[in-house]
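Heads up, one of the protein chains got dropped from this complex, but the rest are sitting where they should.
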Amino acid sequence: MQTAVIAGVGPGLGESIARTFADEGCRLALLARSGGFLRDLSDDLPTEAVAVPTDLSEPDEIEAAFETVRDELGPVDVLVNNASVASWTGLLETDREAFDRAYEVGPRAGFLCSREAVRDMLGEARSAPESRANPGGTGDGDGGTIIFTGATTSVRGRKGAVGFSMAKFGSRGLAESMARELGPDGIHVAHVVVDGGIRPPGASDDADEYLDPDAIAETYWRLVEQDRSAWTLELDLRPHVEGF
Amino acid sequence: MQTAVIAGVGPGLGESIARTFADEGCRLALLARSGGFLRDLSDDLPTEAVAVPTDLSEPDEIEAAFETVRDELGPVDVLVNNASVASWTGLLETDREAFDRAYEVGPRAGFLCSREAVRDMLGEARSAPESRANPGGTGDGDGGTIIFTGATTSVRGRKGAVGFSMAKFGSRGLAESMARELGPDGIHVAHVVVDGGIRPPGASDDADEYLDPDAIAETYWRLVEQDRSAWTLELDLRPHVEGF
Amino acid sequence: MQTAVIAGVGPGLGESIARTFADEGCRLALLARSGGFLRDLSDDLPTEAVAVPTDLSEPDEIEAAFETVRDELGPVDVLVNNASVASWTGLLETDREAFDRAYEVGPRAGFLCSREAVRDMLGEARSAPESRANPGGTGDGDGGTIIFTGATTSVRGRKGAVGFSMAKFGSRGLAESMARELGPDGIHVAHVVVDGGIRPPGASDDADEYLDPDAIAETYWRLVEQDRSAWTLELDLRPHVEGF
Partner (left out) sequence: MQTAVIAGVGPGLGESIARTFADEGCRLALLARSGGFLRDLSDDLPTEAVAVPTDLSEPDEIEAAFETVRDELGPVDVLVNNASVASWTGLLETDREAFDRAYEVGPRAGFLCSREAVRDMLGEARSAPESRANPGGTGDGDGGTIIFTGATTSVRGRKGAVGFSMAKFGSRGLAESMARELGPDGIHVAHVVVDGGIRPPGASDDADEYLDPDAIAETYWRLVEQDRSAWTLELDLRPHVEGF
């Protein structure tokens, strides 16, 4: 049984990932700002689950959240970096605070959450970085999976969205770097380019123009299950009718 | 029950795809030059299977092969374009015949096989292109899946391999074009970048440096099963220890 | 004084490249099917120039053309692979002949012309490939420049243009492979992605939506002049108003 952390959970893709991974037998930790939604969702999951209200732009809160997860569910095996802030403004319309926030919730939260998770995956939680010489030493240390949720903007800088373009590219660069570093340690890092709009809650199941969040979550789960002899770093996902 | 054509089958990835797809319940048609190997493999599959000895560099043989497949197994639902000729020579060492052959077995065979398969997928086999206005008309016409086997060289022109670089890039361009054209018709076109060496028959299962062909085939099957609200055009695969 | 071959010359980009390179002092050889246009243009250039009517889909004609160029102007220093056939048809609407022709005029002509030019650049014209051990030996052998004219479709497979997508991707793969092989020999291979429509003859100079062919040609010349300590393999060009 694996412990999965979803960083960035709302009523859309985050919820679908949580439900899919729980159906596959994972213990779930849900991190986001809105405690009420998290608690309702965690109560509704078929496996052990904890809601951990967290402002992902705050490093201290991320650190505390992972301590809670370890206390409640044990070491982390799977992490989904699913948070981002879309700053849909052009160069002159974007203030420094908005640009910083796109960074903090995007690549920096991805970095901080990954660092916490990787310590568990390498069996190093609560130990100093220096001890890494023996990566399989103190915890379970049997590897793990980290998935980043990307977007069209991850591979194509978007007009009128300077902060979002910076942040999504930045997270992709981080994911690629981590994949190259951590693969040999048995940690699978993947980046999924969600190239289209995700079906909003309430929209018809027949709305062909949207990605079904359950279908995205299914592909995320396949990444978790991939044999380590043939791991995917990046894949794209879009509706069959999408013009791209 | 789906009918799958594997164009390019040898004792490696082609065989693994055939076995995996048969285990998932597909009828199989195996196309390659070496009749003996094809027949032994088709006899060994748990589902209906036909060996169709075919020189994929010959347009007439491709056309005849698909006629045989339709006669024996019915319309095609899944096609895997798995053939390529690696012309590992530099510019001055490559003669025109070798360069042509890389084209003929690579992008041109992919084009010709896809054209045959798509006619079935759109319900148009044996009917004129003009009738396409009613794509679901005469055959099953309920869509399908076409997967191209790519390589590192599909995305990075390789020093000392002019023909192979041309051919693998060319097939990728073809796949992308087809994905954009055929997605709205319910045909999923995917291109898999196999970024590393595939474990040769006889090598140890523990040889970490190779991609396990069964693991690749498993990912191919997941592409066939993807929900059409979230289709992948491209993904990469490599061993966890691969430096890339 | 350098000798430049433009393979694929019409009243547009090809003509602009010829005029720009002649203004910079190059001897010019113009290759294309339409002899009349070539002769008028070569007569109008300020430097020595030869019109060599050539069907670039015919290997023998390419070989003969380069013999003519060597006889008339000496060894080749610069080659621009500027020919392509746009096969703007979808999968079922494209016949084998059209697909083959896209290959022959695109990547294959690029390969054959490059092979001829590189023999000159390495000082190997008329000598056997085996003699390459001494690349600077018999001719001028002081390197050279090869530029491929790419298009939007070189990096993005285009819906409804299977042959063109295959051919433009294929040429790009060839260019990348050649760049890696030939750079150490002092031959600069570059691929220019012309991402937009080139201003047609007769259109107003003020038409912002087009690329000015003279401006493209200017960038081509800068590639010829780049110091070999900082060579460009690929760059894109588009009008400032282009949405992309």
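Going by the order they are written in, the chains are A, B and C; count residues from 1 in each one.
Here, a residue touches a chain if its C-beta (ideal position, glycine included) is under 8 Å from a C-beta of that chain, and two chains touch if they have at least 3 such contacts.
As the structure is a computational prediction, the values presented were derived from the model and not from experiment.
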Across the complex, visible chains touched by the hidden chain are A, C
Sole contact to the chain not displayed, among A:167, A:198 or A:211 | A:167
Per the whole complex, from A:2, A:81, A:153 or A:226 the residue touching the absent chain is A:153
Per the whole complex, from A:15, A:124, A:195 or A:236 the residue touching the absent chain is A:124
What residue numbers in chain A mark contact with the hidden partner chain?
-> 59, 90-94, 96, 99-100, 103, 107-108, 111-112, 114-115, 118-119, 122, 124, 129, 132, 153-154, 156-182
What residue numbers in chain C mark contact with the hidden partner chain?
-> 180, 183-184, 186, 188, 199, 208, 210-212, 214-216, 218-219, 222, 226-244
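Please note the rule applied: only the chains that are shown with their structure count from here on.
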Classify the chain contact graph as line, ring, star, complete or other.
-> line
Please give the pair of chains with the highest number of C-beta contact pairs.
-> B-C
Per-chain C-alpha centres versus the global one: which chain is nearest?
-> B
By how many degrees does chain B turn when fitted onto chain C using C-alpha atoms, rounded in steps of 5?
-> 180
Please work out the Cα centroid separation of chain B and chain C, and write it as a whole number of Å.
-> 32
With chain centres taken as the means of their Cα atoms, state the distance from chain A to chain C in Å.
-> 46
Among the residues of chain C, which are close enough to touch at least two other chains?
-> 159
